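Complex shown without one protein chain; remaining protein chains in place.
To keep things simple, chains are lettered A and B as they appear, and every chain counts its residues starting from 1.
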Amino acid sequence: MNELIFFINKVIISGTIIGCIYALGAVGATLVFGILRFANFAHADMMTVGAFVALVFVSWFPGAGSVVGLPTGFVMLPVAMVFVAIMSVALDRMFYRPLRERNVKPILLLVASIGVMLMIQGLVRLFAGTAPRHFFSAEKKDIFRIELPFELSTRDIVITEPQILLIITTIVCIFCLHRFLTGTRLGKAMRAMSDNPDLALITGINTDRVVSATWMIAGTLAAAGGVLLSLDVILKPDLSFNLLLPIFAAAIVGGVGRPYGAIAGGLLVGFTESLAIFNWSILLRPLAPYIPDWVEIPSKLAFVPTEYKIVVPFVILIVVLIWRPTGIFRGQVL
Amino acid sequence: MVSGYGGEPILQGVDIALEAGRIGVIVGPNGAGKSTALKSLFGLISLDQGRVLFDGTDITLVAPDKRVGLGIGYVPQEMNIFPSLTVQENLEMGAIIRDDDFSHVIDQTFEIFPPLKDKRYSEAGQLSGGQRQMVAIGRALMVEPRLLLLDEPTVGLSPAFVQDIIERITSIARSGVGILVVEQNARRALEIADTGFVLAGGKNLYTDTGENLLNDPEVARSFLGG
Partner (left out) sequence: MNRYQREIILFSIALVAILVILIGFGEAYTTRLMVEIACHAVLALGLTIQWGYAGVFNAGVMGFMAVGAFVTMLFSFSINDEFWSSEGPGALAGLGVQILLLTIFIAALTQLHRFGISQRIKTACLLTALIIAFFVFNNAVEPVARVIESQAGFIGGFGLPVIVGWIAGGITAAIVAYGIGKACLGLRSDYLAIATLGFAEIIKAILKNADWLTRGTLTVSPLPWPVPTPNDIGFVLARSAYLSLMAVIVVAMFLLLQRAYHAPWGRMMRAIRDNEVAAAAMGKDVNFRRLEIFVLGSGLIGIGGAALTTFGRIFDPAGFHPLKNTFVIWVMVLVGGAGSNLGAIFGATAIYIIWTMSEPLTLFVFDVVANYGTEWFNWEPPADLAARALQTRVFLIGLTITIALRYVPHGLIPEDARRLRSV
């Protein structure tokens, strides 16, 4: 029984957690990819900025959390979301729009996004340093242990408060996004523009507004993902590249320009990662009596060693690109 | 009009004029500049020389998306729907520039294209070719245009659908909308045309009523396959 609980803790819970993070990142990335037609390399750094902004506000108002009984970092989430949303639009005006107006190929926007990525990285690390930061230096992280009513189990299912908040926030964000995309004119216009930008233009859709809205949504969700990830583990200023690949893998698996696909893709990548680095020999151990003696169960039996975790999204990406470049939700191939 | 995509102009002097509620059909061999003429009228290609007048106003320099607001609907030849949006949403997108209540226009559109009504909540990309064409035309009708520009609305459709679409085009025209169609099915299209424009080599070759053109042995031999 303990082994199963271990599996739940290590795979189901961590898979959901990291999957939610990837989903929050991938939705924004896929919207930008679908509407502006370029892979925004600065996306993961928008997440870092969100977490950093929340951290700054936590240091200014350290007591804010205890007022409402939630972690202070989480209370600062809306601030971070608004900040990054505005920043994204500002970045678009400064660096991407001038290029779009010159009608350059979208790939040059990708090059520009690399420039933006490096600028953000440089600034964040200049002001925040390169060392990892904790949100929970002053407060205690609530940990919930769920005991299972089985005789054989001595271990508990462990889930922390930030993890619960993360799952709830993700669900709320996705619900709001769904309402926006299917229930409002701007949301529908956004989907329309992602579907067929030329037709959107001649239909009279205000593409400028759609672009701004896209950036705001991407920024908001990126900030949410960044803050929640940092609350769960730690704020690392150099997370960028390690997040970028799974996020784009998720976006492409889901189908470019398909926000729902991106959510599914994020969870898929998250779960696959957890399954791949899970030590399967733990599940085999209870079976030891039934396994012939000459088969020795190694102490470690994982698909991918933890240090090669980044291989997982890469393999998913390549497999999807070879077998089904439109992704599972039939997105565009750009 | 003289226009093109840079370099040698494709249109080398084309005149097209149409009255309200009439159907104009542009026919001609491949490469005659039929689609280019339509795009030039809608402003997707800027003119090198000449003018575009709509209701007596010069709109030569008005951007295409603004022409929609003036009452010109344009249906491109391909990629003319939003495939992942529902039929209803496609129509709503057509009305994106309207701030008033347009639900009656949607109802009217469903009257013109009854098959769409049952499919209003399905994704437009899942529909058959003919139904997609209906969605595309319906979307352009949402601004209640006074002029509708259709670029080969029957291309790739089975003959039954071709007849269907052409009949609906006539019924739209009867409601007072001027329609300018570029058509490969020249004979069929000229049958319903009030005015036919035969283009070749980027120039007007013949302009006459559809009936006269159909009966003109010269036109018949060169462009209607005998």
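Here is the rule we use: contacts are C-beta pairs under 8 Å (C-beta built on N, C-alpha and C of every residue); 3 or more make two chains touch, one makes a residue touch a chain.
Keep in mind it's a predicted model, so treat the numbers as computed, not measured.
Novice: Could you tell me which of the visible chains the hidden chain touches?
Specialist: A
Novice: Would you mind spotting which of A:114, A:168 or A:291 touches the chain that isn't drawn?
Specialist: Of the listed residues, the one touching the omitted chain is A:114.
Novice: Tell me which of A:218, A:244 or A:263 is the one touching the absent chain.
Specialist: A:244
Novice: Touching the absent chain in the whole complex: find that residue among A:79, A:177, A:217 or A:252.
Specialist: Within the whole complex, the residue contacting the unshown chain is A:252.
Novice: Where does chain A touch the missing chain, residue by residue?
Specialist: Its contact residues with the unshown chain are 33, 38-39, 41, 95, 98-99, 104, 106-108, 110-112, 114-123, 125-127, 129-131, 241-242, 244-245, 248, 252, 298, 300-305, 307-308, 310-311, 313-314, 317-318, 321-323, 325, 333-334.
Note that in this section only the chains that are shown with their structure count from here on.
Novice: Taking each chain's centre as the mean position of its Cα atoms, how many Å separate chain A from chain B?
Specialist: 45
Novice: Please give the residue numbers of chain B that touch chain A in the complex, ascending.
Specialist: It comes out as residues 42, 44, 64-66, 68-69, 74, 76, 79-85, 89-90, 92-94, 96-97, 139, 143.
Novice: State the interface residues of chain A toward chain B in the complex, per the touch definition above.
Specialist: The contact residues of chain A facing chain B are 185, 188-189, 191-192, 194-196, 198-206, 258.
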